[in-house]
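Note that one protein chain is taken out, while the other chains of the complex remain in position.
Let's look at chain A:
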Amino acid sequence: MTTQQAPAIQVHGLEKSYKELHVLRGVDFEVARGSIFALLGSNGAGKTTAVKILSTLLKADAGTARVNGFDVATQAANVRESISLTGQFAAVDEILSGRENLVLVARLRHLKNPGKIADDLLERFSLTDAGGRKAATYSGGMRRRLDIAMSLIGDPPIIFLDEPTTGLDPQARIEVWQAVRELADQGTTVLLTTQYLDEAEQLADRIAILHEGRIIVNGTLAELKQLLPPAKVEYVEKQPTLEDVFLTLVGTKA
């Protein structure tokens, strides 16, 4: 198939307004297969809007977007077969247990052995003990892990993660990062949005900054760093960061 060679995501001249508010004003970018692409932007930059258009939840006003080779406007059903979305706010069914949530998604993706899929994912995301409990009783981090686990069902080739670590403690954050890296190692294309620069630095093969409706820079971390004057050499005492201290004190292996 020709789609195998094409980039996983191609976006050209994407525009979207909410009434007067011109949120996206011509967004262009491409995401290579199997890579992790970070879309950076401050609050209200339009990251969620872009992700919703790519996941067929919202229609663009202008421009084109292809996901896995399929046009989001005219081949929405094919796009939905190719993707999985983890929205900005954890979308789990609070009244069902964690395991039931996973089984539900596996059924809706028309997979065989939904029970086994659910058990494997519970194990992988350290939720086995909590699997039988109502998701309403989960902590924020557990809920986010369940949310991401639900997104992995059916091994879609492309995954959208909208601010996957907002509101998580450092330890849960690292666990999510770990999961994202594993996905990419298996060849999944990941588009994630974030407000945290270190998250993009840690994870992404390429980083794009969305600002005032356009992508103002797009490149690898090294390329972005070259946009600034060369690093000066300074001697400073290496203090542990607060994150180092926290992680040492709570003593996790992650």
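Please note the rule applied: contacts are C-beta pairs under 8 Å (C-beta built on N, C-alpha and C of every residue); 3 or more make two chains touch, one makes a residue touch a chain; residues count from 1.
The rule is short, and it goes like this: contacts and distances are computed from a predicted model.
Enquirer: Leaving aside the chains on screen, match the unshown one to its UniProt name from "Carbon-monoxide dehydrogenase large subunit", "Hydroxymethylpyrimidine ABC transporter, transmembrane component", "MoaD/ThiS family protein" or "Transport permease protein".
Expert: "Transport permease protein"
Enquirer: Which of these touches the unseen chain: A:85, A:152 or A:215?
Expert: Checking the options A:85, A:152 or A:215, the one contacting the hidden chain is A:85.
Enquirer: Using the document's definition of touch, tell me which of A:59, A:116 or A:225 contacts the absent chain.
Expert: A:59
Enquirer: Could you tell me which of A:108, A:197 or A:217 touches the chain that is not displayed?
Expert: A:108
Enquirer: Which parts of chain A face the unshown chain closely enough to count as touching?
Expert: Within chain A, the residues touching the omitted chain are 52, 55-59, 77, 80-81, 83-85, 87, 89-96, 100, 104-105, 107-110, 150.
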